[in-house]
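Missing here is one protein chain; the remaining ones are kept as they sit in the complex.
For reference, chains read A and B in written order, and residue numbers begin at 1 within each chain.
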Amino acid sequence: MKGGIVRGLQSIGDGALKIVERIGAVVLFLGQILMHSGAILRRFPLVIREMYFAGVQSLIIILVSGLFVGMVLGLQGFETLQSYGSSESVGVLVALSLMRELGPVVSALLFASRAGSAMTAEIGLMKATEQLSAMEMMAVNPLARVVAPRFWAGVLSLPLLAALFGAMGIMGGFFVTVVMLGVDSGAFWSQMQAAVDFHHDVVNGMIKSLVFGVAVSAIATYEGYEAPPTAEGVSGATTRTVVSSSLAILALDLLLTAFMMKGWN
Amino acid sequence: MNRATLNLWVGIFVLLGFAAFLMLAFKVGNLNLGGGGGTYEVIAHFDNIGQLKERAPVRSAGVLVGRVRSVSFDMKHYNAEVHMAIDAHYHFPMDSSASVLTSGILGEQYVGLDAGGDDKMLKNGDEIKLAQGAMVLERLIGQFLFNKAQDSSNEKSSTGKGAQ
Partner (left out) sequence: MNDYVVIRDLNFGYSERPVLKGINLTVHKGGLVAIMGLSGCGKTTLLRLMGGQLQARHGSVCVAGQELNHMTESQLYALRRRVGMLFQFGALFTDLSVFDNVAFQMREHTDLSESMIRDLTLMKLNAVGLRGVQGLMPAELSGGMARRVALARATALDPDLILYDEPFTGLDPISLGVIGRLIRELNDALGATSVLVTHDVQESMKIVDYIYFVSDGVIVAQGTPDEIRASPLPFVHQFVWGEADGPLPFHYPGVALVEDFGLMVSS
């Protein structure tokens, strides 16, 4: 009994240490990426190429999800606000939820599972088939040639995707509430504009998605680069990318939200 | 994938992203470039601010002219000190008055500015001297009851006088 408790505590301690260790490893890896990003402008065609895979190929899922999330927000908000007789404020509700939380967070979660996992699998497979070793032997650092362009493509793509997600969501909300449920379109926009602040809501949302982009891209490239060079190794790394990225996004969101609310003083 | 088509797609993606951002900035966030981002700050002291929060609107004649920047307790005067950021292209005379008002019956609270008649205008860091705090429901009711009670006792005393 006593031994069981001790073992349980030990495993909790081990788990916590492992998490801290992994966070540290990812941060160190991020530092290495930044160190090897010096020539990124010379390699910008590579970044563009990776933006195609990370950004353009995520467009459909982001746009469709954004539209649906906005529509649901509109419906739910309308239902609730109508009982208080202020259904015109539904635009405020849709816009604020999308700008502050749902836009950055949901688009980052989708990005992690759509583009992040692909990044991990690609780099992991390149490692397993000795392509990274081959590159090293050709005196080209894989961190600069393979990892850094993917990292920067992710960092640049996610804020753009988040903006598109937000815009689509607002259009979805507009469609459901104004076109279908008959909320006055003027009130929808004017109340939204009066309540949404450019700096506090729009810019902060973009800052969030930029931070998420850094986190997801760093985790995805790290997991790929450090993946054991076997089939199971790569598939395990892909799973870990999605799980760790999602947790990182939610934890960072909490931190950033708290910081932004305090930081406004 | 051909490199030219790839670049084209990424270009479209980036343009779409920026268009979405601009829509969020102007159509949703109501960013107006005409203001040049300029605001000036004025201060007002209120006995009671009620539910007034940071970033609450500052309105004059119903028009949004600025926002509350911060709310704090003033230890010197034992009242609430409210800093307001007013859009640089709205000017108000020195003797304007500020009051904490409520939109609707249960709506959000905001600061209302009523323009005075002074020639000099408020500048950054100036204080609005005429400031009226929020109505507090309990006090209103208390005052109402007190007035009622006083009225009825006055009536009694006056009828008593009349009998003498």
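Just so we're on the same page, a residue touches a chain if its C-beta (ideal position, glycine included) is under 8 Å from a C-beta of that chain, and two chains touch if they have at least 3 such contacts.
All of these numbers come straight from a predicted model, not from anything done at the bench.
For the omitted chain, the shown partners it touches in the full complex are A. Interface note: of A:Leu9, A:Ala25, A:Ile60 or A:Ala134, the residue touching the hidden chain in the full complex is A:Ala134. Hidden from this view is one chain, which touches subunit A at 122, 125-126, 129-131, 133-141, 145.
The criterion applied here is as follows: only the chains that are shown with their structure count from here on.
Between subunit A and subunit B the centroid-to-centroid distance comes to 36 Å (mean Cα coordinates, whole Å). Taken in their complex, subunit A has these residues touching subunit B: 45, 48-49, 51-52, 55-56, 59, 95, 99, 157, 159-161, 163-164, 166-168, 170, 189, 192-194, 196-198, 200-202, 206, 264-265.
On the subunit B side of its complex with subunit A, the touching residues are 1, 3, 6-7, 9-10, 12-14, 16-21, 23-25, 27-31, 54-55, 57, 64, 67, 70.
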